[in-house]
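All protein chains of the complex are present and in place, except for one that has been dropped.
Up next, chain A:
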């Protein structure tokens, strides 16, 4: 039972044909070709597949694509500025050496951005809690936490978002 649905991803509409059981992560990666979103465990544990759905970080490996027809989805490709320059949170990750192999990075950045959007002034504990569902298999957590702290400070100083 294939169905045509429209997915709004990074403020662009994509018409895709899906079956009800297609997972959002597969549709984003394979049908649409945005491969920034990663698929790690497929079980909800690693957070590599995190995307923002209506502003909230959610796991695209546990989301049926068909449930997202009326929603706004943001993937890592939608984070940079329109002119192609990096978003300050991406700069912060680079500046702090928070990226090793990069597999966890898209999910980390989206979880971190969602945290700062709901709580612009998080404690270190709150940062760690917010990314506890994102596994970094290169175990670069210290630099990741510093990068998020520095982005939070920047938002506090300049109101940058």
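One rule holds in what follows: contacts are C-beta pairs under 8 Å (C-beta built on N, C-alpha and C of every residue); 3 or more make two chains touch, one makes a residue touch a chain; residues count from 1.
Keep in mind that, in the parts below, contacts and distances are computed from a predicted model.
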Checklist entry - Which name from "Xanthine dehydrogenase family protein subunit M", "YggT family protein", "Carbohydrate ABC transporter permease" or "Sarcosine oxidase subunit beta" does UniProt give the chain that's left off? => result "Xanthine dehydrogenase family protein subunit M"
Checklist entry - Which is it among A:63, A:105 or A:146 that touches the chain not included here? => result A:63
Item to check | Chain not shown, touching residues in chain A | outcome: 1, 3, 19-23, 26, 30, 42-45, 47, 50, 56-59, 62-64, 66-67, 70, 111, 114-115, 118, 128-130, 132-134
